[in-house]
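Just below is one structure, and these are the notes that go with it.
Only one protein chain is missing; all other protein chains are in place.
The chains carry the letters A, B, C and D, assigned in the order they are written, with residues numbered from 1 in each.
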Amino acid sequence: MMKLLYFIGCFSGGALLAFLLGSFSPLLKKFITFLAVILGAVLFATMGTSTYQLSLLFGNQVIFGIDTLTQFMVWMTLGIAFIVSLVLWSHSELSPTFFALFLLNVLGTVLIFMSRDIVSFFFSWELMSWTAFGMILSDGWEKKRSAAVKYFMWSAAGAYMVLIGFSILFAATSAIRFENIVMSVGRVSHGWLITAIAFLVAGFGVKAAMMPFHVWAPDAYSESPHPFTGFFSGILSKTGVYGIFIAFFYLAARLEAVPMLRVHGTSIFGYIMVWIGAITAFGASLIAVHQEYGKKLLAWSSVSQLGYIIFAFGIADSLGMTGALSHALAHALFKALLFTILAGVIMRTGTDHMASLGGLIKRMPLSFIFAVVGGLALAGIPMTIGFTSKWIIYEAGINGGYIFPTTLIFAASTAAFLYYYRFVYSIFLGPLHEEHQNVKEVPATYWISYILLAIPIFYFGLYPGKLVGIISTILQSYNLPALTTYTATSVTTPLGTFNGMVVGLGFGAALIVGLIVYFIGGRVRKAASQTDKYLAGEVVTNEFELHYSVDFYRFLERKLSWLLKISAQKFYEFIGELIRFVADINRKMFFCGNGQAYLYYMTIVLTILILSIWRIKP
Amino acid sequence: MNGKNEIIREFEYFIGPQHPGITGNFSIKLKAKGDVILEAEARPGYLHRGFEKLMEQRHWIKNVPMVCRICVPDPDPNEVLYAMGVEELAGLEVPERAQWIRVMVLEMSRIQAHLSYLGGISGALGLYTAPQWMTGDRDYLLDRFEELTGARVYHIYTTPGGVRRDLPEGFEDRLRETLDYIEKRLTDYYRLIFDNPVFQKRTIGVGTMDPDWAIENGVTGPNLRACGIKADVRIDDPYLVYDQIEFEVPTETGCDMFSRAMIRFQEIQQSINIVRQVLDRMPKGPFLNKPGNPLMWRVPAGDVYVRVESSKGEFGYYIVSDGGVKPYRVHVRGPSMTHGIHVIETLLVGQRVADVSPIMFSLDICPPDIDR
Amino acid sequence: MSLEKEQKVVDLIKVSFEDAEAEIQRERRVKVKVAPNRVFPLVAYLKGNGFKHFVAISAVDWIRDGEIELVYHLWNYDEKVHVMIKTRVPRDGGSMPTLKPLFNQAETYERDIHEFFGVHFEGNEKLDREFILEDWDGPPPMRKDFDTRLFSAEFYDQEDLESEALRLKIQPYKGHLKK
Amino acid sequence: MTKAKPPKGLKGWAQGRSLWMLHFCTGCGAIEMPPTMTSRYDMERFGITPMATPRQADLLLITGYLTVKTLKRVIRSYEQMPEPKYVVGFGSCTVNGGMYWDSYNTIKRLDLYLPIDLYIAGCMPRPEAIIDGFTELIEGIKKGKFDGWIRYKENLEYYKRNQAMVMDIRKWSLDAELAERIWNEVQEERRKRFERATVKHVYELAERIPEGLPK
Partner (left out) sequence: MNAVGLNITWIIFMPILVIIIGLFYLGAARKITARIQNRYGPPIYQNIIDVIKLFSKKNPTNHGVMFSLGPVMAFSGMLISLLFIPIGNKALLSFNGDIIVLLYLLVIAPLGMALGVGEGGNPMGTIGIARALTLMLGYEVVLVISIISVILYTGSASFMEIIKMQSGGVGHWFIWPLFLSALAMDMALQGMLGEKPFDQPVAPHEVASGPMVEFGGKYLGLLQLYHAIGIVVETGIFVNLFLGGGTLFWWFVKSFAVFFVALLINAVMPRFRIGQAFAFFWTYPAAIGLIGLILVAILK
């Protein structure tokens, strides 16, 4: 019990200290944050899997527990938080409030994974949302206003839906703790159970940026402070995924028994989520292809990758579940890596507008190498964790018989190659502009964090079995169907097997053969200058614009314009207009200032109230 | 972060002198955003030998070998123009048979120019079989030229006063046989190029120009007839014996690449008919009225503008003489002077990067006309 | 060959341009001599009356009279008549208004004449751009007082070439001729 | 730097049998290239195909006269080509200026600016002559006879000085500081030559009748 208090104390204390002392010396705030995260990690390691009761004021208990799923999620959170705190060492320009809010945010996220009842879950959910909102605003209200307000509105709406869901469950089972709910969920009538789960999944879906509720994600991710974005899009979206997992598989464990339309071996709920996941992945990656700014591109790519997870959750069999959770980890890793690299680029060049960057491989080679590594994982190339999770998801999709969503997912992953190449080419390759001639490489804190992120990406790529092993223990602890046929380096599914180590060794050997063939060819001549290129015989000076990056896929955009026009943004703006119109009408009607009208309306309202009290009896 | 508006410099590049996608030695500097062209600037001048200056250094007859090298793909109009101009200035009377032979040579040159044009435009679009077939068939026609004039491309055959040699015996039957062979091949070309759905998809509606804009901006020849305007120098400003030959002038109303290619295709058929008529009705008699000792021959003072319908458009010479043994001034007005600079610069704006080379081939731009 | 079409054109010109001496050269050819400042209105007037095809601008360097003669060629598609408007401009420092507002393709011919004859055309903004000659800082080459033979003999060194060949061990090529 | 030698043995055979020609129609001779490439004369039987960029090409054809403006682009392309590279001159215009011997804008002797391996005679050589020239080239390469690119590398000074006379080599050559040095050395001589060349000289046209002929 005490360890939990120490854990919470270390983070909140650290936040307080960082906030108070931060203004004195920037070094102090960075050190406090770094220390707080490490201390938290050490404390969590010693906690082991046990449950803690925390008695709050007027006697009712609040339960926090740690089981294998929590450990999986918390270690992922603390890992990325450690990376962010490491990166923050070279960002003293951020205000002390940012550091404090960051620590509170990490605390909120961890508590979500540990909470075992509705109150604590909702409390840590709000803590996480509020601190994230604060952080978006941390450097300047006027620039970031629209994104922050949109984020806040959406997360508030999500929170209310979750609240409604939980309250329905509470009203039906009158139990606060999750295990009590699970035990007594039998008494809940099917109708109420389905509405509760629907509200919960929708609420968590907002946080996990499902398609209809994804509007806030690109702006919030791209407007949040650069070092934090990796954590924001990598981990906070996973809380939504965790919520869906809890609601869908844990609380409604009896959902299977509910007589419902079963499609392809999963409930109608699952089938809808499969389709939503597929459409999110496909739509978001097509939009990501046409983004002109690096942050926006990666933000849309995050929305698309979350679509994969939701698609996999929809297929509720062992393959789907393993795929979803492994992709959650994979996405957290490579998205944190790519966002941190982009933060490094923005720190050095001041902009993320891809058309004015270019040629940075000559000045920042390390960032380029790790951008390629991150890209390999994002695109799902066999030696990386990206492929392991995507392969399992495809196997689940085909094995489950969902043919059309699987083709959409495949199209989404091919579109991933398009926007990944545009990202790497526009920023690192191509000719170097004059204003970036003397850009320095990223500081040590950055490339250390790159290495720390790259190790698990390759490790789980070459040993997919290890990852599947962890996840199947989690699933078994929730007595859900788990994938059992795996060895350390290979995973077999009903359709076929995949051996990471063989592919890795094979590619290594092929690379050696390629290098041998390369060195047969003899010496090469270094290009005389940056303009020593084939330009149809002409010679150009340096300010000649050779960087082809604006409207990179204009021909694709022209052909997809009918698809890209359907945007949720316009739908919500339409709703906004509708509300403003209705409000305008009743403003004119009701507040017209004459007494009788007020009296008349009062009576109507009273009668309705009286009637409603009669009728309602749960 | 993306609030700052960065200066987006459009992406510039050259369809330069050394590029597989241009006709001859020419260069266009393009400024594009994505794959839409914002601005095009034609840069001629890679083939400027200063023809007009050199002509002023040479006697009247010595210019004949020089003149045919101005427009490489279609050399005969230049020779006929120079000869007609000098004859008109000097009042030299050209024998009837020479005029018929000149018409035959002009039309044969138009056929071989249009064959290489169709080969060029389908090559630019990627259909490499068409240029192979067409250039191969064009070669048979060049053999006939070789028999008649002794050279495949630069014939130096029409001189002021007539033509240098009469038809070799047996030439007419071989020429008829070649024409029949080419006529038979036209159906194959039609099915290969114009019936090809991908060719239609790539050319219909691309590079269109408005008819009045075309007249106003000096578009002439097949490019103008592709906009539905029946303007042909052979009918408007008849020269040689074109008024005694019946032929109709094909016009299309599409004003785009497809109709420009279709116009040339139909003109090959027309030219074959004309050459057949010439072969049937060619009178006997002398073929050259020698103007006397070339080094001493003086052309009386005066100036003249002569105009011929070449395969690329209206080709004109403005010859001025001050009564000396050498021409005082020869101004060559090639059709590509407007097609190659002003017309293509305005036509390319808004088009896609992939269509630059096909549009240039469809306008049949011949850079030596511009640079002379 | 009745000449009434050409006569109609001559009368058309005579109606509003008395100072222009218009005469018929031959069938379908009419010559008009006009003062330089009258060219723009005459071309505008003719463009209004059917002369929609602007063929070319030619320039002739009459070095003995110290003038450059500019000839504007127009063609009428309906009447099928070619009008040649001739003006004389002083050889050095001569300048003419540009015809770009009437026919914007005239700009190309003006750039050509400016580069080769040195006649200045106000209003033509592309005049100072390089058109055909590149890095040419000599006099405009088409003028009569520029001698191309002298230039080609002096500028491109063609002195005795054997010594150079020996120094570079370039043996004359004795390639085997096909039997 | 070891003295580069023309390729022999397997390399020579391979380079001979697969010559990739740079797609650059420099002069009027380019009209005879399509017939040579297409079905009647087909030079692809010898492995000669046109390539779009100098990086991939090893044969540069100068088809006919070269204006100064084209010479700059030709030299730029030539220097961008990997070794071993060969240059073939078509027609008399590359030998001594040909028909345009008195033109102010064409260069008279190509050999001063580029090392030419093979000339093909004919004021625009016919396809048969071109193919005969190519077979000479292929035999010569196999025997390792054509070493134009070695001559260019060794006498770079000589070639650059000649080039500097007609064009601004600082902009157009890859080797920047050598170009700078030679450009400054040659500046004086070039200005003097230009003065002599552009003397104003009005000759009477009408009266120039060649001597020794009866009036």
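FYI, a contact is a pair of C-beta atoms (placed from the backbone, for glycine too) under 8 Å apart; a residue touches a chain by one contact, two chains touch by 3 or more.
Note that the coordinates shown come from a computational prediction; the quantities given were computed from them, not determined experimentally.
Considering the intact complex, the chain excluded from display touches A, B, D.
Only one of A:F387, A:Y450 or A:Y463 touches the absent chain when the whole complex is considered: A:F387.
Per the touch definition above, the residue from A:L5, A:A171 or A:A510 contacting the chain not shown is A:A510. Interface note: of A:M2, A:V524 or A:I610, the residue touching the hidden chain in the full complex is A:V524.
Checked against the hidden chain, the listed residues A:A81, A:L418 or A:V439 yield one contact partner: A:L418.
Taking the whole complex into account, chain B touches the unshown chain at residues 11, 13, 19-21, 35, 122-129, 132-133, 136, 192, 196, 198-199, 201-202, 352-358. With the whole complex as reference, residues 4, 7, 10-11, 13-15, 17-18, 20, 23, 38-40, 42, 44-47, 51-53, 55-56, 58, 80-84 of chain D touch the missing chain.
Although one chain is not drawn, its touching partners on chain A can still be listed: residues 359, 361-362, 368, 372, 379-382, 387, 390-391, 394-395, 398, 401, 403-404, 406-407, 410-411, 414-415, 417-418, 421-422, 424-425, 428-431, 490, 495-499, 502-503, 506-507, 510-511, 513-515, 517-518, 520-527, 530, 532-536, 546-548, 552-553, 555-556, 558-559.
Throughout what follows, only the chains that are shown with their structure count from here on.
Looking at A-D and A-B, the interface holding more C-beta pairs in contact is that of A-B. Chain A and chain C have centres, each the mean of its CA atoms, that are 70 Å apart.
Across the assembly, chain C contributes 133-134, 141, 148-149 as residues in contact with two or more other chains. Residues of chain A in contact with at least two other chains: 537-538.
Interface of chain D with chain A (complex): residues 24, 53-55, 72-74, 76-77, 80, 82, 171-172, 174-176.
By the touch criterion stated above, chain D contacts chain C in their complex at residues 68-69, 72, 96-97, 101-105, 107-109, 111-112, 118-119, 132, 136, 151, 155, 158, 162, 165-168, 193-194, 196-203.
Residues 25-26, 28-29, 52-56, 58-61, 71, 73, 77, 80, 82, 84, 103-105, 107-109, 112, 130-134, 141-142, 148-149 of chain C touch chain B in their complex.
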